[in-house]
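One protein chain is absent from this view; the other protein chains keep their places.
Labels run A and B following the written order; every chain starts at residue 1.
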Amino acid sequence: MIFLFTDFGPRGPYLGQMTAVLQRLAPEVAVIDLLNDAPAFAPRPSAYLLAALLPELQPGDVLLAVVDPGVGTERAAIAIELDGRWVVAPDNGLVELAMRRTRTVREHVIVWRPERLSASFHGRDLFAPVAAALARGDRSRLAPASLSRMPGWPDDAAEIIYVDAYGNAMTGLRAESVPADAAIELAGRTLTRHRTFGDARPGSAFWYENSLGLVEIAANGTSAADLLGLQPGTPLAIRATPVA
Amino acid sequence: MIFLFTDFGPRGPYLGQMTAVLQRLAPEVAVIDLLNDAPAFAPRPSAYLLAALLPELQPGDVLLAVVDPGVGTERAAIAIELDGRWVVAPDNGLVELAMRRTRTVREHVIVWRPERLSASFHGRDLFAPVAAALARGDRSRLAPASLSRMPGWPDDAAEIIYVDAYGNAMTGLRAESVPADAAIELAGRTLTRHRTFGDARPGSAFWYENSLGLVEIAANGTSAADLLGLQPGTPLAIRATPVA
Partner (left out) sequence: MIFLFTDFGPRGPYLGQMTAVLQRLAPEVAVIDLLNDAPAFAPRPSAYLLAALLPELQPGDVLLAVVDPGVGTERAAIAIELDGRWVVAPDNGLVELAMRRTRTVREHVIVWRPERLSASFHGRDLFAPVAAALARGDRSRLAPASLSRMPGWPDDAAEIIYVDAYGNAMTGLRAESVPADAAIELAGRTLTRHRTFGDARPGSAFWYENSLGLVEIAANGTSAADLLGLQPGTPLAIRATPVA
């Protein structure tokens, strides 16, 4: 399967054109819209989302990742094999966290160039044909290279990285790195942990381990982002001893 | 075919993860995004939408319905067979109207539990694997049970249940239950019936029987919801004799 991870947003003509290329070149492979509203122009928070979502893939699957503010400039195009799963992406740090959390990493640079290469849409023209080829087992457009840009982002990011359509706010913290009885401080509030929505008072905010294993700020039956004024980039702190 | 009916919204990482599970377990079955912006956290209006959309399915099809504010609590998970079509859903009333409008109803509870069961995403972990199994004819994860929660919601709901991207406002009233010459009163206005958009004056609001058989409030060439201030929950009244 080929999974799409982009900042294209929920509308517009880009996903369709990219999907058409994939379906033409790999008609037997399912294409899954995994996440297409990654933070726009922002490889850093997107890298934490990508790393959290990658375990949904299985060996042989391909993640086509396009958060690419440098499109058309000299940044390289890469294809990284992570425990048998492929990530095809611009070389801007987007894959750093996923690489760091994976046992067997094989780095490649995309050396092939298409006949049609627009200045602004390498997702369609460059990355999609390579992703389709990899999904069919064809690595001929790659060359091994250990050149991936590693910005050195922290293992966990103590900030909001994504707000979903319900208003739940994902953080860049893996829940396994936070004590279960810790409190989260953000936006002038101190939040304790609940297991799930129904365990919290209606309308009250809390934190919990979300279905991707991340610390998430939520509220029962309402938007935590609206309630607390959260957006990508909002910082938070972990407080080891929870308040009473 | 498997149809998705959720309140996940038009963006985010949830539909993709759920679809990936379906495609892995039932690769030969088409997955259709039927409606994924059902009213969030709101099984009641969603139940009227689900009942109106269910006739689009054919025997053997599966509707995977996830409007599930009680996820992770003790609410049961059910699979209901309605004239040969399956609905897989949380047991919170979401299927009540559809059940009441169907001749042959067979109720089942989902007794299977997956190895991975997150506290907040049973759509991916529990309902999708069961939907994929049912689409392949496998009922082994179910047990017959007549326990479905029936909140006793009325057959028709005299209120707005959904506003679409054009600003058309669907009601919970089946058009067959409203006289064709009746007027609808809402938001301080009295609206008469037209057959379709082009029959109304540009910019003027009216009601009509929409393509799902529901009474819908619309305006020719503009947003009725903006024009009249409509949102899910806005009440309305039927006035048997239309105004001149």
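Note that in this section contacts are C-beta pairs under 8 Å (C-beta built on N, C-alpha and C of every residue); 3 or more make two chains touch, one makes a residue touch a chain.
Remember, it's a predicted structure, so these values are computed and weren't measured experimentally.
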Which of B:30, B:111 or B:143 contacts the chain that the document leaves out: B:30
Which residue of A:8, A:48, A:127 or A:162 touches the chain not shown here: A:8
Residues belonging to chain B that touch the chain removed from view: 1, 3-4, 9-11, 30, 32-37, 49, 53, 56, 58, 164-166, 195-199, 208-212, 221
Where the missing chain touches chain A, by residue: 8-17, 19-20, 23-24, 27, 40-41, 69-73, 118-121, 124-125
